[in-house]
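To start, I am sharing the structure in question, which I have written as structure tokens.
Missing here is one protein chain; the remaining ones are kept as they sit in the complex.
What follows is chain A.
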Amino acid sequence: MAEKLEPAKVLYCGVCSLPAEYCEFGPDFGRCKPWLLENAPDLYPDLLKEANEKAVDNVSDKLQSVGISSGGADGAPSSAQAGGTSKKEEVKRLPGGKLKKKDRQEVIIEKVVRNKRKCITIVKGLELFGIKLSDASKKLGKKFATGASVVKGPTEKEQIDVQGDIIYDIVEFITDTWPDVPERSIFFIEDGKKVQAA
């Protein structure tokens, strides 16, 4: 006998009932957004960005935190992007001293383990301190003698993937290299929770 057909699973929006990918064409995309953000953030990467920006508007601009998320991923692309050739890391600020982005200023470090042994350390948020990611990636790769590359994360935001577990040394490296990044703004993601590195 032929094998029984398995019904496909489809994610339907809890608000408008359409397959979640069609919410943008639905009767009221705005109302779907909170649900989508919770249940299908990958489908609408822009939503996350939007939400982040909104969240930051509510938080005082002064709140500076750097989060570092280190996660072990397997074969992360290690084509370290050779960025500019600047010698000194200077955090650039826009006129008025404000940072360009309104995202909360924090560096998040996460370790992702892929093939049992292999892991990557993901660093997000350095750009919020005006650091050029390609440069940072190059420096990280050199410092830790490993592959580091700038990649697009799930929300299209760029992050740096560094091969190997460098989570214990990275905070010091960041604060030494870029003094504008305060230690209190650096966070680790551990077991899904955000933990301050300081």
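Going forward, a contact is a pair of C-beta atoms (placed from the backbone, for glycine too) under 8 Å apart; a residue touches a chain by one contact, two chains touch by 3 or more; residues count from 1.
The rule is simple: contacts and distances are computed from a predicted model.
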One chain of this complex is not shown here; going by its UniProt record, which of these names is it: "RING-box protein 2", "Anaphase-promoting complex subunit 2", "Pyruvate dehydrogenase E1 component subunit alpha" or "PUA domain-containing protein"?
"PUA domain-containing protein"
For the chain left out of this view, which of A:18, A:37, A:51 or A:113 touches it?
A:18
Contacts of chain A with the missing chain: which residues?
1-5, 7-10, 12, 15-19, 21-22, 25-27
